[in-house]
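Every protein chain of the complex appears in place save one, which is left out.
A, B and C label the chains in the order they appear, each numbered from 1.
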Amino acid sequence: MTGHVVPVRVYLAVFVSLLALTALTTWVAFLDLGTIQIGEAHKLDLNTVAALVIAAIKTSLVGLFFMHLRFANRFTRLVVLAGFFWLALLMSFTLGDVNTRHWDAIPAPWTAPAPPAAPATAPAPAVP
Amino acid sequence: MSMPWLNSALYAALQTLPGIPIAPPRASTVAEGVDELYYFLTAITLFFTITIFTIIFYFMVRYRRRSKEDQPPETVMNLRLELTWTIVPTLLCVVIYVWSASLYFRNSRPPNNAMEVFVVGKQWMWHIQHPEGVREINELHVPVGVPVKLTMTSQDVIHDFYVPAFRIKHDVLPGRYFSIWFQATKTGRFHFFCSQYCGTGHAAMIGWVEVMTADDYAAWLAGGTRGETMTQAGERLFHQYGCSTCHLRDGTGRGPSLEGQFGKPQKLRDGQSPVVDEGFLRRAITQPNSMPIPNYAPVMPSFQGQLNEEQILQLIAYVKSLGEEERKGKSK
Amino acid sequence: MSAAVAEAPPATRVDYLNADYGVKSWLLTKDHKRIALLYLGSITVMFFVGGALAVLMRLHLIDPAGGLVQPDTYNKLFTMHGTIMIFFFLIPSIPAVLGNFLVPMMVGAKDLAFPRINLLSWYIFIAGATLALYALVAGGVDTGWTFYTPYSSTYSNTHVITMAVGIFIAGFSSILTGLNFIVTIHKMRAPGLTWFRLPLFLWAIYATSLIMILGTPVVAITLLLVGLEKWLHVGIFDPALGGDPLLFQHLFWFYSHPAVYIMVLPGMGVVSEVIACFSRKRIFGYSFVAFSSMSIAVIGFLVWGHHMFVAGQSIYAGLIFSLLSFLVAIPSAIKVFNWTATLYQGSISYDAPMLYALGFIGLFTMGGLTGLFLASLATDVHLSGTYFVVAHFHYIMVGGAVMAYMGGIHYWWPKISGRMYPDMWARLAAAIIFIGFNLTFFPQFMLGYLGMPRRYATYPAEFQVLNVMSSAGATILGVGYLIPLIYLIWSMRYGPIAPANPWRAKGLEWTTPSPPPTQNFDVTPVVTEEAYAYGPPRPAAEGAHD
Partner (left out) sequence: MTEAAATQGTEHPAYLAHQFADEAQQFEAASLGMWVFLVTEVAFFGALFACYTIYRHLYFAGFEAGSRLLDWRFGATNTAVLIGSSFTMAMAVRAGQLGRRKGIIGWLTVTMILAVLFLFFKFNFEWAHDYHERLIPGFGFSHPGVHSPAVQLFFCFYFFMTGLHAMHIIVGLGIMAVLLWMAMRGKFDSGHFTAIENTGLYWHFVDIVWIFLFPLLYLVGGRY
């Protein structure tokens, strides 16, 4: 019932790495990493990306070693992944909406409204 | 999928049902297509409901328990049957989806030549203004056969502008502009409703769309309250609130020139360049400093609370007209 | 063995009901069966409070000018009806009452994994319900059960904060119940009870629990934010202060759409049990029915945006949500077909639970199919926010979930109370409810297509005929719900003593006496056969037994 007893030096190593990563994320915050332009209207702030990547690494360290996920059975890991997966669903769908709200319904050729007088017999090119 | 004769026949049949009205009038170009899909869905619903009910009743009678010792045979799972009733509904759903989505997509964008009317919802009435300057409350006069685009916003909570006879509806949100459009196909009076709950007087936010012939509409416009057009009202506000002291036409003022800006992308200091549309201008008026422009100091005061939604719309109409004049000049 | 127990005089046998007496023995009980009864009592109160509000609304709507109350009062009526029925009746209904009672018995355990947490969840529920009832008595809330901002957070001057906190608290009850079920089903199954031998009720409860634990926290925090916004006058969701009201709607529906499946999935589980028992057959396509429950739980999380097609959401998001909404209809259809196929060549009896279950299939089919109208974008533009929506979700929640709940209560009542109810009355009530329900809600489909918006205290005269029909149906429906209340209470004292297995049903819960002893089973049962083994014993299984 005791589960896997992790050696103290592993805990110490994790602890030191976490402190180092905290220092790293703080240091990185003071560097201008710039942005990446995505399309015309969006840009990705690389500082935020860096901060989140470091936080994710720290989280995995805590999860794998302090929380013993490394030694846990598959099902426990599945439970944890499910939690984050659902969170990702919530965020991605909501962000997806926010990001595309200003997109107009640009009529693709196949949806171009046919002129009311003449029924479209042939796929007419979209007339501006 | 299109069977116009069936569609009209069903519509006529529903209209003539004695006593109980069960189909709304059909008075816009969109309505027919929506009804067609509606009838198709109704047919599917009736088909499956009746089938399921009939089978259940039949089984209930046919296989009723005759004695306690009944020993029904074991049924093993029938994979072919399972797959059939998984795949058939899936295909049916895909058909409906493609149909409805393309219809919706097609209907969602107003034609470019649509005439514009502005709608402001507030607890608990609808303020409507026409570009010509005529304003009305809980009434909307439009000409028949002309595409009309409603640009809508709310002064307080979320409302929803709904015209059953046109089969159109959209929520009206504070702080944002939404457009819906219709082209009326027959003259007459049709209800419009607020269909997003908005408080005590929600049920009183009802009005009438009055669809008139082109001549009647012109006469109505002429006979309506003669005032300034929206553009003129906007111009008056533009001077009254001192906008004109900074936004000089030649661009030498403390604010950028607004000449010909509408519809073009505007570069902001944070590197984004959104297109100047109604929503952009509204934000520029109410929260100017949230969107600083390069080379101009963020000195513009916010006009939030000083201007009501109708006045903001008038200002926007004016700024828009600044662009139009230039465009017209160029084309000449 | 069971027959011998049933014949023994009831006084000589110790069961969970007479194991201990006094208020304390109930309020401090850790027995899942007693907690189930505590829930049964509390949600019955909430059901009739919510029902009374509904009757008042229907009476009011007989007159287009609104005959009974002021518009403000009407707004409070439908808000309180919605919040009470959804958060304090439907969501706990089948899981907290029947689930609590049956999950441990069906897995062959002595109790849920965490009995103390189970009791705690009831107290949390009571705390939330008390706040909700206080909000009702103190003057009500008028925001609609959806609490849309900025109306709820800035403009309404009713008891929004109280209600939001009440729902926030009740949410934890739901979370803890779901957590308990998941752990119990995973870790406490009796020897031999593999996943594919589980009764379908457990599959349904498992899927429900997933939604409870993954969705409820989101709505809890969202309503708390609304409460904070109202209290501190900050603009988390108020556009005047920079907030985004659509974000509220996203978060709200992220839970509240799956919440519909919290209500109806357990009902599907009940129906599977009842259909199998009263046609004496194994459920057709067991694994398809089981997996459809799971896929409803998963896909159900991806469709919330169909509540926002006309709300100002991006039209591209609308296109995706619409497609996913169609997909979630498929597993429901699979269930309906499989239930119907189960009846084929069965030995069908017309006991009251079966009548409810068959009613469920019919009404749920209609509710589900009318959902297609609302999932398809073009028709939703016309129908959303109208009575069509009201009718649709009442077909799912009342025609579906409540019918199943009533069926389940009748099916397991002998096990719960140890008494039989009067069969004729039960069948009569089932018929009255079915008729009353359809009369009430079918006209509302037509009203919606005609264009009558929901939440209207007064309405134009052309809608009156259908409204009067609906109100007339509501009175019948109300009577239908009162009859079982009376005879079930009557039966607790005067009903004939129930045998251990009055329906000759399969399932571990029927192998123990009625009412069960506190420990459920004297000896931990060992499961050797699949669920619903109504057919002749299979030679292979017999051979293995020897």
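Rule of thumb we're sticking to: contacts are C-beta pairs under 8 Å (C-beta built on N, C-alpha and C of every residue); 3 or more make two chains touch, one makes a residue touch a chain.
If you're wondering where the values come from, they're calculated on a predicted model, not measured in any experiment.
Contacts of the undisplayed chain with visible chains (whole complex): A, B, C. The residue from C:Phe114, C:Tyr316 or C:Tyr344 that touches the chain not shown here is C:Phe114. Touching the omitted chain from subunit C are residues 104, 109-115, 175, 179-180, 182-184, 186-188, 213-218, 220-222, 225, 228, 231-236, 241-244, 247, 251, 254, 519, 522-524. Summarising the interface, subunit B meets the missing chain with residues 270, 287, 289-290, 292, 298. Contacts to the hidden chain, counted on subunit A, fall at residues 1-3, 5-6, 8, 11-12, 14-15, 18-19, 22-23, 25-26, 29-32, 45, 47-48, 51-52, 54-55, 58-59, 62-63, 65-67, 75-76, 79-80, 82-84, 86-87, 90-91, 94-95, 98-99.
Note that only the chains that are shown with their structure count from here on.
The innermost chain, defined by the distance from its C-alpha mean to the mean of all protein C-alpha atoms, is C.
Here the CA centre of subunit A is 33 Å from the CA centre of subunit B.
Shared interface positions of subunit B, defined as residues touching 2 or more other chains, are 105, 108. Counting partner chains per residue, subunit A shows two or more touched chains at residues 105. Across the interface of their complex, subunit C is touched by residues 19-24, 33-34, 37-38, 41, 44-45, 48-49, 52-53, 55-56, 59-60, 63-66, 68, 70-75, 77-78, 81-82, 85-86, 89-90, 93-94, 96-97, 99-101, 103-105, 107-108, 123, 156-158, 160, 162, 164-165, 167-171, 173-176, 178, 191, 193-204, 206, 304 of subunit B. By the touch criterion stated above, subunit C contacts subunit A in their complex at residues 186, 214, 218, 244, 246-247, 250-251, 254, 301-302, 304-305, 312-317, 320-321. The residues of subunit A lying in touch with subunit C in their complex are 75, 82-83, 86, 89-90, 93-94, 96-101, 103, 105.
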